[in-house]
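A single protein chain has been removed from this complex, and every other one stays in its place.
Chains: A, B, C, D, E and F, in written order; residue numbering restarts at 1 for each.
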Amino acid sequence: MSTLIDLILLTLMAITAIAALQLKDLFGAVMLTGIYSLLSALWFLILDAADVSFTEAAVGAGISTVLMLGTLALTQRNEKSPSHPRILPLFVVTITGAILVYGTLDMPAFADPQAPIHTHVAPHYIEKSGEEIGIPNIVTSVLASYRGYDTLGETTVIFTACIGVLLLLGIGRRREDDES
Amino acid sequence: MNRLVHGTSLALTLAVIWYLLSGHTEALLLGLGCGSAATITWLALRMDLIDHEGHPLHLTFRAPLFWVWLMWEIIKANGQVIKIILDPKLPINPRRFRVPASQKTDIGKVIYANSITLTPGTICLDVTESDLDIHALTADGELGLKSGEMDRLVTRLEGDS
Amino acid sequence: MMFEVAAVALFPAMFLALARAIAGPTVYDRVLAVNTFGTFTVLMIAVLGFMTDQKDFIDIALAYALINFIGTIAVLKFFAVGDFGYQQESKK
Amino acid sequence: MSMQLSAHLPALQIVVPLIVAPLSLLLRNPRLIWMAAFAATATCLGIAVALYSQVLQQGEIRYFMGGWAPPIGIEYRIDQFNALMLILVSLVGTVVLPFARTSVDKEISRQRQPMFWTAWMLCFTGLLGIVATGDAFNVFVFLEVSSLATYAMIAAGKDRRGLTSAYQYLIMGTIGATFILIGIGLLYMLTGTLNMADLAARLPDVTQPRTLKTAFVFIVVGCSLKLALFPLHLWMPNAYAFAPSAVTAFIAATATKVSIYVMLRFFYTIFGAEFSFGTMPLGEVLMILALVAMFSGSLVAVFEQNVKRMLAYSSVAQIGYIMLGISLATTTGLAAGMLHLFNHALIKGALFMAIGAVVYRTGSAQLDQLAGLGKKMPWTMAGFVAAGLCLIGVPLTTGFLSKWYLVTASFDAGRTVIPVMILISSLLAVIYIWKVVETVYFKPALALKPGQEAITEAPLSLLVPLWVMVAINFGFGLQGSVIWQTVLQAARQLAGES
Amino acid sequence: MNWIDHYNYWIVIFLMMLGFYAIIASDNLVKKIIGLNIFQTSVFVLFISMGKVPGGVAPILRDDPTVLYSNPLPHVLILTAIVVGVATTALALALVVRIHEAYGSIEEDEIHEQDQLAG
Amino acid sequence: MKHHSILRIITKLLIPLILLFALYVQFHGDFGPGGGFQAGVIFAAGLILYALVFGLDTASEVIKEWVLMILVPLGVLIYAGVGVASLILGGNFLDYNVLAHDPVHGQHLGILLVELGVGVTVAAGLTTIFFAFAGRGRRNPEGALITKAANPTQEPQR
Partner (left out) sequence: MISTVLDSLSWLLLLSGCACLLISAIGLLRMPDLFTRMHAAGIGDTLGAILVLAGLMLQAGLSITLVKLVLILFFLLFTSPTACHALARAALAGGQKPLLAENLNTENPISESSPTEQPLP
């Protein structure tokens, strides 16, 4: 059952992505990107990634859309038609895709319980986190403790982005003399 | 004084909601819940959100009956619109008109307007001092609204406050 | 079983809403479609939570029901004022 | 306590700047923030040197973040190569920061300086974090910290082209980082682990060669984007040319070098030399790209009219030299490449500081604007020439050292054509450096535009760091054999020979 | 080899390449960012699909010892990656705003033209 | 746009609930999906909603810019501070076991604090980013746009 839902969702995602990318109206494209992120959130849920789904839904539905609209409000809403065909990008993309497909041929099958990632490292988290950390949500255990250092990096990334945006845009009432 | 009452009641409501959401009875989480409720109440006071509009205490007791009535209206209206959509000829007759709103306060008008929008077949486009700008899907919808029943009920719900 | 049926039954509705979002023709139609799609997603998440017996998922649905609103308000702001910083409403 | 402290040096190396960055934002005063940043950077240099001596004494240092042993947790693993890279990054940081203070005062408005210094510290933290970590995914996280800070800093200058070049860099850099992420994901899929040592231990048992090769290709391409290897270097010239001068000096000396470090780490530690150069045709591909980079970079540099861009293209060529050494797939070749990596970082740092001093006085890096500056800014231009000599590879300089070992390494590897190539490409370097020298010393000074201040020697706060950097270069040149032995030892350790 | 085992991956690759094409082929700066979002999200999908265990549930411990949990590690990695993605998007959008202020355009070729004219 | 009573009243009702839900997610990350980042995003969304409906000036009176500028670094400092505290107490960096007498308690405390740090930085950071974007198109006292924002109602090309 969940395989069926999984395939339907992926197909819907593909349709949405194509539609979003061919729209000339950027506003519409942003709206469709919102749907794309919703669909991926649902998909994450089907694959039991509740925390990821939560994050994607919160980010995709709230923050990304608002920031994109904010940008469009300050810039412009429509895209010019590309004036020339894009052979080189198509070539690059085809090559990259072909390499990836080549890579998938040897991959462990989708949802194979014997795949290495299910037999190494992860079992420790699942079996031991209960006694070592003592909280039910394993994702939180791994995120905040076993790999807490990554999360420190993640927090720093948000901090960096915030500093970067402030460096570029400034906060508060915009002053004429502030500009380069 | 009024702010105090509203603030306390908001804090209590939030704490209750927290408890209902959480269901944990450890001291730590309960403490965090109280702390959260207090923080948010403080923030809401700062934001000036708490008044009869943001935290309509005075409607608490009369609201449930109104909700029941509204649910019934929603179901009836839904039936009509479903019929229209499933009809191969799509017999719509869209119209835009104004209806008077007899509510005295903004919150009364908002309840009226949202109730109108909640019942499919009619949408409130705009709220002005004395009336509402409505878009209806069929003539029935227009007649239903112009009968003024909902207007009266909302005004009664609003009471004297 | 019933949740599986409900989940699958939700897909045609989602697909139609997606079709409206893609077809447009005006951006408001797209916004409306996204909104409706959002409601469907909230219900879908809730149904999936029951389907896989993981009631924690309801939290996500709840969060989404709250956040979905903000996007629409941003749209209103975008078209009515064209600028997110403008002082639009007084507090009273 | 001191015993205890020394055990935590690997963590402190990153934690000190990581804490100083947010803390300094609270100080609000640009001067104070700069001082905090300088103190942190200097501390980092001290820690890095201490770490290196520890590594020499005790061998590889391992540090478990959160006390979780790998592969469960994240570990820091310092060997000689990391330790040297840590020294390089913090040394460049320590020398460039005093230069940056004066230079940034002129290029960035005072009210944005707190943000700027915080971004600088974050970039510095990210670079150190990439180098020190022994966890593949952690590399990605810190790569993004440093990259995001870099994008913002590049766009912070006065030139509007800085914005577009930062945007271009952002797009290319994010593609690169995402490619690396895909590669790491595939590796994880094959082995179930993210720890580098554990990956290395488990990869030989992997029975899915196609996925492994795909992972390898994605990591190579991702790193190449970040380090600006020849066909993927398009973001670099503009980013270097239009960024604030101090930023250019800093990132030119560190960011690409750290990316090369990441690539080497993946080649040697994770995939292993045998897979990288045996199973995959990496040596041949890299050699061709490196040679093309050497020539095309130098050639474009010869015709470039903006000195900053010229130096950026020269960087493309110099990265070619480094990759050439690596592509020989021998330990001496690797050591030569690594030596050139260190040299080039220091040389380019000095060159960009010199040109930054010029920009500080004249406001332009266009070649024709430099006419006659040899008399007006003698010390700055002397510094430029000295660093230029290193770049060309005149005997007794660092540049000569690394090129010499590149040549011997290629003879050892039986590639006799390569020395000729190196010679020709160095001649091109002579041409573009000479172009600057000619303009500066043999062309009459331009008449002052109305309202323009007379051009004088750069302030001491710019000159001192510049000459410190030049002095380090020459010091390295004089201590050639010591330096070579140090690097060779690190290379042997990396290649698993010691 | 059962095709359905890898069908998932292929769609994901298709999505990734779609986003990738939009990044490198479109002239519009905002469109590039949209492409970047799609590209990154698809990479996340690739990661999460690794962690699935048939019949597994979300990795939140339960009392029942027979329960199979999905692999939590990809989830953690992707949480971090999503944050990185948001951060990148925000910074890129800020750059776009500044570029529009400086050039009055968000089309790459128009900006390039202006730079050419200015020398 | 003077009489937007519906929006105003519904927003007034919703914001406390959104904020409460954010804090709920923050502190229940141990038990179910959620945690610092998600909570931060939702909290920021609540504040952004306030700024959208009541205007940026009102919002920045309630949430002062200088407060935000303290909160953004504060979150990182809380996180890193927990790490340094565990260093001082004799553990490795970020080793929460040493934070309390009992390792499991230490882990609890550590995770709680660390998630709080993430939440604070994310909430304040995203709000700041939104303020920065919104402030860019601010109108000057005369009511004219400072930036030349494109007319949003212009016809899109199709």
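The definition used in the following text is that a residue touches a chain if its C-beta (ideal position, glycine included) is under 8 Å from a C-beta of that chain, and two chains touch if they have at least 3 such contacts.
This one's a predicted model, so the numbers in the text were calculated from it and none came from an experiment.
Visitor: Which of F:6, F:41 or F:56 touches the chain that is not shown?
Guide: Reading the full complex, the residue touching the unseen chain is F:6.
Visitor: Which chain C residues touch the hidden chain?
Guide: So the residues of chain C touching the missing chain come out as 2-3, 5-6, 9-10, 12-17, 19-20, 24-29, 31-33, 35-36, 39-40, 42-43, 46-47, 50, 55, 58-59, 61-62, 65-66, 68-69, 72-73, 75-76, 78-80.
Visitor: If you put the missing chain back, which residues of chain B would it touch?
Guide: 17, 20-23, 71, 74-75, 78, 81-82, 84-86, 89-96, 113-114, 117-126, 135, 137
Visitor: Can you list where chain F touches the absent chain?
Guide: 4, 6-7, 10, 13-14, 17, 152-156, 158
Following the convention adopted for this analysis, only the chains that are shown with their structure count from here on.
Visitor: When you check each chain against chain E and chain F, which touch both of them?
Guide: A, C, D
Visitor: Among the chains, which has its CA centre at the largest distance from chain D's?
Guide: Looking at centroid distances, B is the chain farthest away.
Visitor: Which chain pair shares more contacting C-beta pairs: D-F, or A-F?
Guide: When A-F is set beside D-F, the one with more contacts is A-F.
Visitor: Measuring from the mean C-alpha position of chain D to the mean C-alpha position of chain E, what distance in angstrom results?
Guide: 28
Visitor: From the mean C-alpha coordinate of chain A to that of chain B, what's the distance rounded to whole Å?
Guide: So the centre of chain A lies 36 Å away from the centre of chain B.
Visitor: Going by the contact rule already set, what residues in chain A reach two or more other chains?
Guide: Residues 25, 27-28, 48, 50-51, 53-55, 58-59, 62-63, 66-67, 70-76, 79-80, 100, 104-105, 107, 115, 117-118, 121-122, 125, 136-137, 139, 141, 143, 145, 147-154, 156-162, 164-166, 168-170.
Visitor: So which bits of chain C are touching at least two other chains?
Guide: In chain C, 27, 52, 54, 56-57, 59-60, 63, 67, 70, 74, 78, 82-84, 91 touch at least two other chains.
Visitor: So in the complex, which bits of chain E are touching chain C?
Guide: These residues of chain E touch chain C: 57-58, 60.
Visitor: For chain F, which residues count as touching chain D in their complex?
Guide: 69-70, 72-74, 76-77, 80-81, 83-84, 87, 90-97
Visitor: Which bits of chain D are touching chain A when the two form their complex?
Guide: 18, 21-22, 25, 65-66, 68, 71-74, 109, 111-112, 115-116, 118-119, 122, 125-126, 129, 135, 137-138, 141-142, 144-145, 148-149, 151-153, 155-160, 182, 186, 188-194, 202, 208-215, 217-218
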